[in-house]
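Of the protein chains in this complex, one is absent; all others appear in place.
Letters A and B name the chains as they come in the text, with residue numbers starting at 1 for each one.
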Amino acid sequence: MNKSSTAVLGETTPRERRRLLVGTRGVDATARGVTLVSALSVLAVTGWLVVELWRNSALARHAFGLRFLTDRTWDPVFEKFGALPFVYGTLVTSALALLIAVPLGVGAAIFLSELAPRRASDVLTFLIELLAAVPSVVFGLVGIFVVVPWVRTSLGPALRSALGFLPLFQGSIYGVGHLTAGLVLAIMVLPFIISISREVLLSVPNELREGALALGSTHWESTWKVVVPTAATGILGSVFLALARALGETMAVTMVIGNDPRISASLFAPGYSIAAVIANEFTEATGDLYLHALVELGLVLFGLTVVLHGLARALVHMTASKAQAGGVRA
Amino acid sequence: MSDPAAAARARERVAEVTQNQKPEIPQEKEPARMREILKIRARKVDFYYGPKKVLQEVSIDIREKQITALIGPSGCGKTTFLRTLNRMYETVKHARAEGELWLDGDNILELELSSLRRRVGMVFQKSNPFPKSIFDNVAYGLRVHGIVRRGKLAERVEQSLRAAVLWDEVKDNLHKPALALSGGQQQRLCIARALAIDPEVLLLDEPCSALDPISTAKIEELLFSLSDRCTQVIVTHNMAQAARVADYTGFFLLGKLVEFSDTKTMFTTPASKETEDYITGRFG
Partner (left out) sequence: MRWRKTVNALMSGVTAACALAAVAPLVFLLGFLTWKGASSLNLAFFTQLAKPVGETGGGMANAIVGSGQLLLLAAIFGVPLGLLGGIYLSEFGGWTVPFLVRYSADLLASVPSIVIGIFAYAVVVLPMGHFSALAGGFALGVMLLPIVVRNTEEFLRAVPVSLREGAFALGTGKWKTIVSVVVPAGLQGILTGVLLALARVAGETAPLLFTAFSNHYWAQGWSQPVASLPVMIYTYAISPYDDWHRQAWAAGLVLLGLVLLVNVLSRLVLARKMAARRLA
């Protein structure tokens, strides 16, 4: 019954024997090499992306330097390219989106993690997370035909009559504009805030809740004063993620913002965002400088992504190490 | 010894255990026992995790076709030593073994890894069947080592499952998933899987620690029936198990092999004080 390794070989065919003798070292080394190259391809693609963005924006960068971000005029005919209107539009719509989505999202996350029964919470979370999968162009479609008319006929006039003393809510209401874009963006980033915040809240150890309750807090008080502060860094991370999404969002915004490169104080006014102008004008860019200016806008978006991504990672890292250290300091 | 009476009572208890619970040894086994051929020889084996020395000058003789048990408290190095015998430590960075380790006439530390592990098989603490069918689990090692013809595979799979006392329970369900088996059955499947490639030595790392007493008893019987087929080295936390099952026992403490002798002597008249203290339950 007991045989040495050669005896097992004796039962095998010549082909099997050859396979056995060749051994695994060669195969393993090749496999390691091939998979390494595949992994490095991600690095390579990312690097290549940066290189191409940099190269293809050279003309504009050399022509305008940093004034690119501060000049108000975007004039393809006279080849003067200043991106301020787009930066303004992007910032305003994103800020508006966060203003709406963060309270709503954190509130929903609190309900789903602390107050709702588990089954209901799971079902609702499932549905909310599906919202994140809806394509941008579908949001834009509903945006054009539902939200725009609604803003023009209902929300706009209501806001103007209630808050018209603020420059924000003055001027003509076209339906398209910063306000509409901000609203649509808010709905689009909402699921990200909720999903991450809920997870972070759920990961706060139960001992903290129980400690607060044992001291006589109400459910809400223990949640608001103990659990949420503990989860605050993670929630902030979700906000950065939502911001990154909002800044880069193209289709839904370009379909409802009005595509007008003007800076205006009123939220009702049409505007433009960085992503929207790239989408609209790229195929019509005559002349290299025009194209390079648009690519430089892409470079700006990329830069913003790198910064926000880094911040979000740092926050996640901080939350993780805080969790290891063990909860909130008194 | 601060309490001679207690120690003596403990010794008596252990002697009872070894005498009452070891089953009848069939007569055919006696000659093999007397033969005393050394299957594995370790001489001054040191083991390091990076700079930390975890095994110190371990020298031990594993006799062919005998069951050798390695006992000792948690962290004493018995499992570390077991895993040097089939070089399982090689997936861990900065782990290295030094010294002499011989499998018959071959240097374990220099043998080609795949051949070594065909000759020295291993069964783990928690059963780890692959997420495949029962048949494919047992056939896995065979396929790796070059046996791919359907007829030959089926024959070897049946042989191994019979040897592992599992055949009757699974023969009609060979293509059902292995994970559907109970814990005890899964462990016997893992033993069959290891046996399929005809190892000369079988290493068992606390094979029953995750199992209930009935499954444990089945596996211990199984180990007996295997002793005319291969040499076995078993690490166990359970002294009574060592006493039941093993021909020879080695006691590890803090990375050193403190004592090694035949089981009866180890448990009735241990030579060193530490062994006696461990066996009588002074520490664990």
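Please note the rule applied: a residue touches a chain if its C-beta (ideal position, glycine included) is under 8 Å from a C-beta of that chain, and two chains touch if they have at least 3 such contacts.
Here the structure is a predicted model, which is why all the values come from computation and not from measurement.
> Wait, the hidden chain, what does it touch out of the ones we have here?
A, B
> Of A:T180, A:T250, A:S264 or A:T319, which sits in contact with the chain we cannot see?
A:T250
> Just to verify: which one of A:L69, A:L141, A:L155 or A:L202 makes contact with the chain not shown?
A:L141
> For the chain left off this view, which of B:L116, B:I219 or B:L253 is in contact with it?
Considering the complete complex, B:L116 is the one touching the chain left out.
> Out of B:W102, B:F124, B:W167 or B:F224, point to the residue that touches the absent chain in the complete complex.
Spelled out, the listed residue whose C-beta touches the missing chain is B:F124.
> Would you write out the residues of chain A that touch the absent chain, in ascending order?
These residues of chain A touch the chain that is not shown: 23-25, 27-28, 30-32, 34-36, 38-43, 45-49, 52-53, 55-56, 103-105, 107-108, 110-112, 115-116, 124, 126-131, 133-138, 140-142, 144-146, 187, 190-191, 194, 218-221, 224, 244, 247-251, 255, 275, 278-279, 282-283, 294-295, 298, 301-302, 305-306, 308-309, 313.
> Going by the touch rule given at the top, which residues of chain B touch the chain that is not shown?
The list for chain B reads 86, 88, 91, 113-118, 121-122, 124, 126, 128-132, 140-141, 144-145, 179, 190, 193-194, 197.
Keep in mind that, in the parts below, only the chains that are shown with their structure count from here on.
> Which integer distance in Å separates the CA centroid of chain A from that of chain B?
Computed value for the inter-centroid distance: 55 Å.
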